[in-house]
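Okay, handing you the structure first.
Apart from one protein chain that is not included, each protein chain of the complex appears where it belongs.
== chain A ==
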Amino acid sequence: MARNKERGTPEVSSGSMADIAFLLLIFFLVTTTIANDKGILMQLPPPPEDDQPEIEFQERNIFKILANSNDQLLVENEPYNKPMSELKEEVKAFVLNFGNPDQEGIDTYNSLPSQMKVKAKQSPESSDHPKKAVVSFKANRGTSYELYIDVLDAVHAAYNEIYGERVGITSKEFLELDQSKDVEKRMYQQARAGIPKAISIAEPDK
């Protein structure tokens, strides 16, 4: 009895602490859903106005992609069965064609690194210069969303690779540029100068 009194503060057994913590840990492990707020960012055009004048584009400045309800693609008026990486290269070649550049286009061309200048085919049937180039994508109401995203992804990849290559980084690094940092923002602006990301999503056919 005397021994009990001597022990002033009885110790709390902490042996089961680990078990309790484990239990809680497992509960949170199971309930956790790591939020993935990632996706393809797009800007929709403003709503159509009635008195809007029709803007005319020359045929050569538009890269047409059509998709029907059977998920078949028509690219530049020809059926398309090649993989999406191929489509990406074609979009890249189209944007960087420099067929008939104006002064601004020549300036853009001169700002490109030499390995990209080689890619300019200057074909008269393709885009005049990047500022005029428009990639138009029209889906059908029956087209699957999966294909739509695939095509959109390929077109975005083409542009992002162009931007990345201009400043010497990969397309992935370009996407991760943080606009709140001065250096990275300048890099972003430098990459995008003169080459707007002109992707036109047409309203689908019925």
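In this section, a contact is a pair of C-beta atoms (placed from the backbone, for glycine too) under 8 Å apart; a residue touches a chain by one contact, two chains touch by 3 or more; residues count from 1.
Throughout what follows, contacts and distances are computed from a predicted model.
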Original post:
Of the options "Branched-chain amino acid ABC transporter permease", "Biopolymer transport protein ExbD/TolR", "Thioredoxin-like fold domain-containing protein" or "NADH-quinone oxidoreductase subunit H", which is the UniProt protein name for the chain that has been left out of view?
Top reply: "Biopolymer transport protein ExbD/TolR"
**OP:** State which residues belonging to chain A touch the missing partner chain.
**Re:** 14, 17-18, 21-22, 24-25, 28-29, 31-47, 69, 83-85, 139-146, 148-150, 152-153, 156-157, 160, 171, 175-176, 179-180, 201, 203-204
